[in-house]
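The structure under discussion is supplied below as structure tokens; questions concerning it will follow.
Every protein chain but one is kept in place in this view of the complex.
Here is subunit A:
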Amino acid sequence: MLVYLVSFAAILLLTGLAWILGFRTRPGLDAARARSEAEGRLAGFRAAEIVLADDASGAVLRGVDGSVGLLLPLGDGWIARRLPVSALSWSGAGVTARLDEPMLRTAVLPLAVKPLWLEAAA
């Protein structure tokens, strides 16, 4: 039992040190990075248009094949999803994506202005 308590203390120490050393921020997302992340993580996806969320907390990308790539924040990085444009809806405050995953039913990206291509597709 003692060995597990010591291990747990070591975990807290190392995690705390990581925090102290500054490994707690996420680099900003710009169009180039959004393209790189989406194309790098979604095999065969090629971005035609990129719309960054207003707070740069994610991006929605239209692929040249008409599919949609979505970038969402996780830790100091991003997760990417490919979905049909029909999974997106516009709420006024931004784009809502229906992902229907166990830990990710929906995701909202704040957007002040609705992208034209999304308006045309919806």
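Methods note: a contact is a pair of C-beta atoms (placed from the backbone, for glycine too) under 8 Å apart; a residue touches a chain by one contact, two chains touch by 3 or more; residues count from 1.
Just so it is clear, contacts and distances are computed from a predicted model.
K.L.:
The chain dropped from view, which UniProt name applies: "ABC transporter ATP-binding protein", "Sterol desaturase family protein", "Branched-chain amino acid transport system permease protein" or "Phosphoribosylformylglycinamidine synthase subunit PurL"?
P.N.:
UniProt lists the chain that is not shown as "Sterol desaturase family protein".
K.L.:
Name, in rising order, the residues on subunit A that touch the hidden chain in the full complex.
P.N.:
Interface with the chain not displayed, on the subunit A side: 4, 7-8, 10-11, 14-19, 21-24, 40-41, 43-46, 72, 74-77, 79-81, 101-104.
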